[in-house]
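Missing here: one protein chain of the complex. Every other protein chain is in place.
Think of it as A, B, C, D and E in the order they're written, each chain with its own count starting at 1.
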Amino acid sequence: MRPSGRAADEMRTIAIETGFTKHAEGSVLISFGDTRVLVTASVEDRLPPWLRGKGEGWVTAEYSMLPRATHTRGQREAAKGKQSGRTQEIQRLIGRSLRAVVDLKKLGEFQITLDCDVLQADGGTRTAAISGAWVALRLAVNKLMAEGKVAEDPITGRVAAISCGVYQGTPVLDLDYIEDSSADADANFVLIEGGKIAEAQATAEGAPYDEEALLRLLRLARMGCDRIFAAQADAVK
Amino acid sequence: MRPSGRAADEMRTIAIETGFTKHAEGSVLISFGDTRVLVTASVEDRLPPWLRGKGEGWVTAEYSMLPRATHTRGQREAAKGKQSGRTQEIQRLIGRSLRAVVDLKKLGEFQITLDCDVLQADGGTRTAAISGAWVALRLAVNKLMAEGKVAEDPITGRVAAISCGVYQGTPVLDLDYIEDSSADADANFVLIEGGKIAEAQATAEGAPYDEEALLRLLRLARMGCDRIFAAQADAVK
Amino acid sequence: MRPSGRAADEMRTIAIETGFTKHAEGSVLISFGDTRVLVTASVEDRLPPWLRGKGEGWVTAEYSMLPRATHTRGQREAAKGKQSGRTQEIQRLIGRSLRAVVDLKKLGEFQITLDCDVLQADGGTRTAAISGAWVALRLAVNKLMAEGKVAEDPITGRVAAISCGVYQGTPVLDLDYIEDSSADADANFVLIEGGKIAEAQATAEGAPYDEEALLRLLRLARMGCDRIFAAQADAVK
Amino acid sequence: MRPSGRAADEMRTIAIETGFTKHAEGSVLISFGDTRVLVTASVEDRLPPWLRGKGEGWVTAEYSMLPRATHTRGQREAAKGKQSGRTQEIQRLIGRSLRAVVDLKKLGEFQITLDCDVLQADGGTRTAAISGAWVALRLAVNKLMAEGKVAEDPITGRVAAISCGVYQGTPVLDLDYIEDSSADADANFVLIEGGKIAEAQATAEGAPYDEEALLRLLRLARMGCDRIFAAQADAVK
Amino acid sequence: MRPSGRAADEMRTIAIETGFTKHAEGSVLISFGDTRVLVTASVEDRLPPWLRGKGEGWVTAEYSMLPRATHTRGQREAAKGKQSGRTQEIQRLIGRSLRAVVDLKKLGEFQITLDCDVLQADGGTRTAAISGAWVALRLAVNKLMAEGKVAEDPITGRVAAISCGVYQGTPVLDLDYIEDSSADADANFVLIEGGKIAEAQATAEGAPYDEEALLRLLRLARMGCDRIFAAQADAVK
Partner (left out) sequence: MRPSGRAADEMRTIAIETGFTKHAEGSVLISFGDTRVLVTASVEDRLPPWLRGKGEGWVTAEYSMLPRATHTRGQREAAKGKQSGRTQEIQRLIGRSLRAVVDLKKLGEFQITLDCDVLQADGGTRTAAISGAWVALRLAVNKLMAEGKVAEDPITGRVAAISCGVYQGTPVLDLDYIEDSSADADANFVLIEGGKIAEAQATAEGAPYDEEALLRLLRLARMGCDRIFAAQADAVK
């Protein structure tokens, strides 16, 4: 039995509110249950030095938790003077996941930065961030195309992410914080609409897992991402 | 004529939404027009080293802007590895302003940290932060008192803050970004309900100002803070 | 009664020694009683990137206390690896104050950096720094003009600063350290010769203050700055 | 055809030289072909603060590349003043992988740090580091047991890691640098002797991959890890 | 011929002004010609962690140049966020040199920090700092002894330092900046009154030097330090 009473393959409510802030070219507040992440997409025509003059663009991401997004207050990374390993690992994952569905040549010499700021955390912040970032990116690219700055759509498809895990011996979908903090295994899948995999990460936190469990988690993730793809489609309609 | 069409002594709409996030002991989303600041109050029983064992508490604040709270994306301070002078100046002001209405002895050995994160900026972020922080603090202290951890109310009154400035020769109340970026003088007042002043800061950005202008700005600030005190009272009812 | 035996409107002795060091384009050792600040003005033809090619110059300031300028030794900021919020707040104030009397277009593409290093502290270090910085700036600009590098005088007037405060219920001028550390309110005024105000900052440290007190402090500050303007005039004769 | 001429399921030569340095409790130079990593295991009786007094130990890892381990010189992280996101991600993975085979209660209040320094890089540095770290850990724990400081063996089994990827459409085992830099998908598996999985990470660098490819990569990884388990067994005999 | 017209074995004027600042337990402004260094000795009863509870004290030093102590403005180390290698090398040398004449057991559990801040630089700042630091230390220790906090004099003798170098083929004493910046060899000697050597450092900047030159430089240094020992004796009388 899951603490939330959900079935093993039951996700939390997904909500996507576009236009949550007004300055960014794309802006989304995405919720997976009580996990809420504000994602903005910022378009700049200044590329990182190693990409200049190649006729290509870049998509990158930054991630942060507000200090009191969590049960107890965490120290602010700007005050500590450095980003934790966890933060850096997550923001690298987000950037990589989005680039999996962008043709950087078609984007042209623009950099789009996806800022993912967790306002409230209850498990699954990185997967909500990736799923919301796709929407923010889609909105920003639509704007570039409407303004005639980008001719051909550089986005090749939808990407979404979801966590799953082995909780008290059972593979379950979309872990909340309580499950996440005591799961035996904890996985994040980044999937492309149509069935392909952009990234699979499955970590044993307690006992190691076997191939069958990995496959079962992947199947749960497919179910979850299908729900997210539908919500993304609704959000950008 | 103000760009927004407001009268010289007209404020933007104030909105205060309590309970915006669920983990913090106090949580508020405050808006002054398009400026929106999320303030959380976090109670901890671990004091800074220099205050331990004195039977007193501490109230402090941290401030940050999300990178794309503004018209163009600013670099994330956590990524830069340090907080700007502006950030530090503002968070010192917020902490000082709130301590002006707290009896630290009555608070007892608790530290309350007010995290002020600007989700969207359109001028006046520090004054919205101070005004919202009072509400978050009030909620957190109410909780401490309801739980019997604090016996006597340590909050001695309300505190609010508002910006004013000299815009195209005219003193005006509650500057938005367009006004703020071209004002001749720019002032922030932190006032205590009842008429006293906790902090006055008035800076000439263009031409210096005279005593009469300073007094006129102070009077505008009194009008503005009265509106905020009423909104604070509503919010914590 | 003030600890020093001074009258409420009595300043400490002001001394300004020009040419204290030989390399800088302008150099001053300014004393307000036992507070002693070494200010140098350094002229460079390399502007910050955001100002290049606009035909304008820049005036900026840096501030530091020697570790043992104070009663007990403070940690050296270079050893800690960062400047405190207080340091940054003060150096921003100094730069802003000096720019209030400089026409950056007339200065042309030079940057003048005012380094304010407190050799000994006894209250009022930031106001001594501003007052001394004007002299160092004046000397450096005189040199630029004498060398024909600047055609028209970019300095539009004198600027000086002084602290005042409410000490044991009485508004007093030019706080020393003992007064400063127990004042109810603590103000710093930056005034332009002729009566205008460049910056007013008045902070309640204990009880909040009222409008009358603010005005009384401003009047004391006018008296103090008149004395400083005279000393500045003598120093650059 | 692989650039090295290897078959798809052919690993590079594995070499493990124990006792490469003399001070560490465990020390290993491990080579996967031209990739060479020096791993030392250091035992300390000082635990991180959050673990003290719980009767448990800790196993952690640090990772670094010498500046010229690679084709072109990289900037030294100590000179830059921070560790890259990649470094932090890898050292977190190494620590987690080793803890998967350690019973921290049986280890008792010791911390073992696995320092993995890449002397020469040719792809697969993180997997060589994990595989070598197990040997260094085994040696250090043997020493603790021989000295009577640890009573019961805290190591529950062997752990090894290997990279695989999809190179020019074909799943291949143990990528070298040339393959790694142009692979369509790049995976790292951390396996426990006996068949269980501690960590699976598979990233699409070019085209996304499907479930079948994931399973094929996992099977290649099993073959590779069996070879490494044998080499580890030889090394600690 | 030396640029200053001095003879090869002629020093610049030495001046030592004690009590230059009032808060420190010992305070000295020392000049070697135009090189001026403010040295303060601060006594604290808080020792570094690794020395606590051993019944011994510690003597350490910090060194800094004011940004415009030199011909062109250098970046402030507190603003850069780190001390240069040169700064660290010099402050380690100063600390080591002073400890050469202190019996740390007799000092008892006090730490004395010698802050050496260069107000104006014209070559030889580190040697002026060491020579002045001895005076500041002597004054601080005298104070500790007068207050009965230290029973027996922990200072075992005088220490002084002087630079010499090979300038245009000739060994010369007490290099000024012009000589220093074009010398073939540049040496610093730290000598103990009575003839022993605490530290010798001789660096070839241009052509390497031979044993005879090293001995000649050492003899010049003896002459210079004898002059400094006399000035130190005068200063603390």
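One rule holds in what follows: a residue touches a chain if its C-beta (ideal position, glycine included) is under 8 Å from a C-beta of that chain, and two chains touch if they have at least 3 such contacts.
Predicted, not measured: the structure shown is a model, and the values here were computed from it.
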*asked:* So there's a chain missing from this view; which of the remaining chains does it actually touch?
replied: D, E
_Hidden partner chain, touching residue among E:R52, E:H71 or E:R92_ = E:R92
*Among D:T18, D:T70 or D:N142, residue touching the chain not depicted*: D:T70
*Option touching the unshown chain, where D:S4, D:T18 or D:Q120 are the choices*: D:Q120
*Of E:I16, E:L66 or E:A100, which one is in contact with the hidden chain?*
E:A100
*Since one chain isn't shown, list which residues of chain E touch it in the complete complex.*
82-86, 88-89, 91-92, 96, 100, 192, 195-204, 207-211, 214-215, 218
*asked:* Take the complete complex as the reference. Which residues in chain D touch the chain that isn't displayed?
replied: 21-24, 27, 34, 36, 38, 40, 42, 44, 62, 64, 66-73, 76-83, 87, 113, 115, 117, 119-120
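Methods note: only the chains that are shown with their structure count from here on.
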*Using the contact definition stated above, find the chains touching both chain C and chain E.*
none
_A-D, A-B or B-C - pair sharing over half of the C-E contact pairs_ = A-B
*Chain with minimal offset from the mean of all protein Cα atoms*: B
*Could you please state the distance in Å, as a whole number, between where the Cα atoms of chain A are centred and where those of chain E are centred?*
58
_Taking the mean of the C-alpha atoms as each chain's centre, how many Å separate chain B from chain D?_
50
*Which chain C residues touch at least two other chains?*
82-83
*By the touch definition up top, name every chain pair that qualifies.*
A-B, A-D, B-C, C-E
